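Worksheet: the structure to be examined is printed underneath.
Missing here is one protein chain; the remaining ones are kept as they sit in the complex.
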Amino acid sequence: MRYLPHTQEEIAEMLAEVGKESLNDLFSTIPDDCRMEGDIDLPPSMTEWELDAHMAQIGASMRVTPQHKVLVGAGSYHHYIPEMIRALASRSEFLTAYTPYQPEMAQGTLQGIYEYQTLTARLLGMDVANASIYDGGAALAEALLMGLRINKKCKKVAVSKGIHPHHRQVVRTYLQATDFEIVELPLGEDGRTDLASLAEYSDLAAVALQSPNFLGVIEDLQAAGEKIHETGALFVTSFTEPLAFGLLKNPGECGADIVCGEGQSMGLARSFGGPGLGMFACKDKFTRNMPGRLVGETVDKDGKRGFVLTLATREQHIRREKATSNICSNQGICAMMAGMFMATLGGTGLRELAQLNHSKAEYLKSELRKAGAEIVFDSPTFNEFLVRFPSDFKPVYKQLFDNGIVAGIEVGRYYPQYKGCYLFCATETVGKGDIDAVVQEVRR
Amino acid sequence: MRYLPHTQEEIAEMLAEVGKESLNDLFSTIPDDCRMEGDIDLPPSMTEWELDAHMAQIGASMRVTPQHKVLVGAGSYHHYIPEMIRALASRSEFLTAYTPYQPEMAQGTLQGIYEYQTLTARLLGMDVANASIYDGGAALAEALLMGLRINKKCKKVAVSKGIHPHHRQVVRTYLQATDFEIVELPLGEDGRTDLASLAEYSDLAAVALQSPNFLGVIEDLQAAGEKIHETGALFVTSFTEPLAFGLLKNPGECGADIVCGEGQSMGLARSFGGPGLGMFACKDKFTRNMPGRLVGETVDKDGKRGFVLTLATREQHIRREKATSNICSNQGICAMMAGMFMATLGGTGLRELAQLNHSKAEYLKSELRKAGAEIVFDSPTFNEFLVRFPSDFKPVYKQLFDNGIVAGIEVGRYYPQYKGCYLFCATETVGKGDIDAVVQEVRR
Amino acid sequence: MKNVPGTSGLIMNEPLLWEKGKKGRKGMSIPAADVPQVEMVSTLKGAGPDFPDLSEVDIVRHYTRLSQWNFGVDTGMYPLGSCTMKYNPKTNEKQAATPAIGAAHPMLDDEYVQGTLKIMYDLQQYLQAITGMPAATLQPSAGAQGELTGMLIFDAYHRSKGSKRTKILIPDTAHGTNPASAALCGYKPVPVASNADGVLDVESVAALMDEETAGIMVTNPNTLGLFESNIRAVAEIVHAKGGLVYGDGANMNAIMGIVDISKCGVDVMHLNLHKTFSTPHGGGGPGAGPVCVVEKLKKFLPVPHVLKEGETYRLDWNNPDSIGRVHGYHGNYGVLVRAYSYILSMGAANLKKASQLAVLNANYIKEKLRKALHLPYDQPCMHECVFSDAKQHELKVSTLDIAKRLIDYGYHPPTIYFPLVVPGAIMIEPTETECKEDIDQFIETILLILEEAKTNPELLHSAPVRTKLKRLDETLAARKPCLCG
Partner (left out) sequence: MKNVPGTSGLIMNEPLLWEKGKKGRKGMSIPAADVPQVEMVSTLKGAGPDFPDLSEVDIVRHYTRLSQWNFGVDTGMYPLGSCTMKYNPKTNEKQAATPAIGAAHPMLDDEYVQGTLKIMYDLQQYLQAITGMPAATLQPSAGAQGELTGMLIFDAYHRSKGSKRTKILIPDTAHGTNPASAALCGYKPVPVASNADGVLDVESVAALMDEETAGIMVTNPNTLGLFESNIRAVAEIVHAKGGLVYGDGANMNAIMGIVDISKCGVDVMHLNLHKTFSTPHGGGGPGAGPVCVVEKLKKFLPVPHVLKEGETYRLDWNNPDSIGRVHGYHGNYGVLVRAYSYILSMGAANLKKASQLAVLNANYIKEKLRKALHLPYDQPCMHECVFSDAKQHELKVSTLDIAKRLIDYGYHPPTIYFPLVVPGAIMIEPTETECKEDIDQFIETILLILEEAKTNPELLHSAPVRTKLKRLDETLAARKPCLCG
């Protein structure tokens, strides 16, 4: 096998050195009653070419093709990714390295992640960003746990129903075993989080809102932040579409204490939902409560600038059960790619791209409205919004799918009150022609 | 534009430095009557994404798809190429470097090409191989010109009709302007070159045979070599399927003085015929008459082993009109890839792969024979052979094409006497199933 | 010394991104607007972040240069203990980039994404076959999240039995993620000392296991590279008290096709696809930490869970007993595809062979270095061997010095100062993809360094010297954190 370099002779020589008769003898310390009987039950091994054919076949079995125009966001967005980024991220010095425990031979990863941390902090308007958390869901869970650590006395957190339902499920999973309580804040008629009930709670460690939220509505973070801080809780904001901050006030400006979210939009393929990128940032004063790795600047023996993993005393390999989190491997190369993507866009490009996304979505919105569809919320949105159709949309959806367009997703599973409503997204990848095709089909 | 870094301010600053008002002023030395009127007539510039879509469309417009099983060789072969080779050859340190004029910063290219030269020499059984010629056609032309330089007194060369017709055309083109004469040696009934006419010529500088030849037949190089040497001519052998030398006696063993050919089989995509690889090797004593670049071993100031371009006095940039050739840029990265491919196969793998190709072709041969087709030559072949069908094959060909199989090519254009005969090739990429499908259709 | 891989050569300096660039420069082509521009509501509109503007060539050079400062498995031997730095096949990268997979949206109905679901289903089957466990989830994003998933399953199981347990047994050799993961779901870790042979004693477990204890987390082979030979007896004790056994499978690379995990009495185990199954570490991630469980715990696995019905695949969402989701979608899917490709490429025989050769390589190194380095636990080892710097103390040379000197010679150092039970630990895991010549060269190099330790220890103290930067001041970094430029 081409991955196994040992020849028979070499195996024999090495066995002789270790004083064993056979490869099996190497496992003498394994009790018989722990051993596997027979061979592992797997399909016969494939050549590189059989694998190519096999995977091509699997690709062909997908009814949704790369050619489909996918007007769906819901936490996973189709944005263009420059070929350059694929080429650079696949540099094996980056890709085949482990966590940079030996900084002298990992300065590439370390500077790259330091740059990612910095651009992320700037994007979100925060002081510090970490080297990544698994995904948007885990990042939100970690943010709330961090809030609970900071506000030790409080055992309760509140999360808006506007947060991606899957992320709320992850939060529930992370907190279920412990005696922390989660309260959910309802959405108002305007699609924004209704904070009225906040008053009832005096013991909230943290309150989390997502903006733009799952239904596309941009929350009034500034107002929310003030209300939340009045309760003494930390203000956590999350996101699934960081591109929005090219156009919107960033969470920092709106008073957020901890900001987290899914960074897939920043140069990562949808890839059936992963690997994504848990972006995580906070205010300076909370740094030592932060989960996850941090890269910091330092100097070498000769005083030259360099970078290292730092504040490791927060982490499991030093602190063990007292660590701020159990996370060890994170999303390494995805963070690098997000850094590359942000650098490639630049400030000017990010602004332009964000504006374009907004304009496309607004055009789709207005055309659908003209076609008789109801835009459920009239609150401002970025590149996603919820639509109610006068009649059953399923047949239209199916027709459009066959025409190569995926027309939103139905949200009834997550929001019974909006059963039959479809969440649409339009990014720069959607052309006017695609939008007009959707609208035309709706008109039929 | 993302490839043009200059901002307006920078342009202004730089213009100031050079004392010009505008970019146009930089071209003051260009007479008005040489200037282009208006803009270049080109389509509007495309974004990276428009280009992706445009090329995908062009790809889709190809009736022959990557899924087609192409049972055609004729100088361009479908062999599997490990993904690893694509990954390594795209390392930008290799790909974006120029010719290694500064050896201290090009040791990667230099050692890689030195290794290519060595493996090529070993494959062909020769003493020296150069760093490459454009393609098999140019390599053959250069080989014959080299022969004419060595045997100065002679003005004639002979080429077998078994040589790839396109390569013979290139030879004709290269030699037409000068007063050299080309005689073509006919093919015998057995598909091998008929050397009887050789006796007529006393003034041949070189005689060239291809083996396996265009019609797939393996020439009896040993016997031919002796005959040719008797005439005092140099024995040049060419090839289009170097894989054959994994199984066959190599040209060196058979007495060849100069060996050249097309190396596409060694890890390069068919890519509509280019870039390919002109492989070129010869006996020691002819080295200084060789065209093209050579990498040689040397040492650095500290006595460490290193590699440099050498014997440049043969080349145009030193020798100008007295150079052994005008070639400057060659097939650089293609030679590197061929080196990678040969190294990946190894001696054991090359043997195995060559044997497999032979077996596949022999199976196709025997099955076609059973199905009533005539195998035109009964001389031994490697992975290609010529077939005559009892009735018009065109409709069968078209049917098979629609079923995803390209069943050979008709050779009438090149060999009127074999009009209606088809040249078939079967490599490791052709499965028994594909072969059986062809035969079944033939039977219909 | 000519026979070491490491040397020094020309590489490039490169500033930070925002130390380059010029406002207005373009790095990405953005489509022209084909729809009217619509302004964002002014009250919500912000200024946009202060990012540098760079051209495409700026970006390409920046990251190309950065990459030259890095060392990966493709660069050379990376015997980082507990991390299984085996070769990462290039074809896996190609398969993960299959257009239809890369473009697959995770929220579409099952009928549209049968291909991606098939891969998940098959991979689950394969991992079950490799471990001998009857059920699995692919959702956890890394080993630690697998552990958390396991601990949550422990908790859910005990609740289902009407009990809430508060403690968990964790051997002193365990990786830091184990106690951290346990703590995350409220368990108090109770350390269990391993015995003189570096493995668990039945007695010490028996002494600590009780009805308040949810179970035990065992890494097997453990982080000393030793197989926990008492695992079954230990499991019986734990089970007898109503507890469960968690297996940290980070070291599965030693025992594929050799050990049947279900027979060891393990109830839950995570695998690290980015170790055992050849997916690249990406300088820190992403990984994947699928979790396998015994039948009785299947109902607690995360949702959605992929099922096969006839020839169609579907996601099963409603499982009332499930601990819920640990990932927003289906885990680090692209990593799953790589591992799937690896397993299909290897097949049963080669996976077993890989484990045998990994163990052979480790034992070979252990034999060759045992005279020069102190071997705290002299046992037949599995995939890795653990030495210490005890013999070097008198020379005032530490594990860190040895590690840094290895860098000069072109090797990534082994894992150092872990496991904690071995002071000054040097944990060497060669993996099966290192050939004999390269291992011999590595051994020679270590011996050379240990000679230098005697003859010229300064060479070790001042190492590395060949790298672009010399030894970095980690204390300064932590004392005055500068985390953002």
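Letters A, B and C name the chains as they come in the text, with residue numbers starting at 1 for each one.
Everything that follows uses one rule, which is that a residue touches a chain if its C-beta (ideal position, glycine included) is under 8 Å from a C-beta of that chain, and two chains touch if they have at least 3 such contacts.
Nothing here was measured: the structure is a model prediction, and the numbers come from that model.
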Name every displayed chain that the left-out chain is in contact with. A, B, C
For the chain not shown, which residue from B:N151, B:N213 or B:Q331 touches it across the whole complex? B:Q331
Even though one chain is hidden, which residues of chain C still touch it in the full complex? 2, 4-14, 20, 22, 25, 29, 55-58, 60-61, 64-65, 68-69, 71, 73-76, 87, 89-90, 345, 407-408, 410, 433-437, 464, 466-468
Which residues does chain A use to touch the chain missing from this display? 1-5, 7-10, 47-50, 82-84, 86-87, 92, 105
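We adopt the following convention: only the chains that are shown with their structure count from here on.
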Interchain centroid distance [CA atoms averaged], chain B/chain C, Å: 46
Whole-Å distance, chain A centre to chain B centre, using C-alpha means? 48
Averaging only over C-alpha atoms, locate the centres of chain A and chain C and give their separation in whole Å. 20
Chain C: which residues touch two or more other chains? 23-31, 56, 60, 64, 89, 91, 93-94
Where chain A touches two or more other chains at once, by residue number: 48, 80, 82, 87, 90, 92
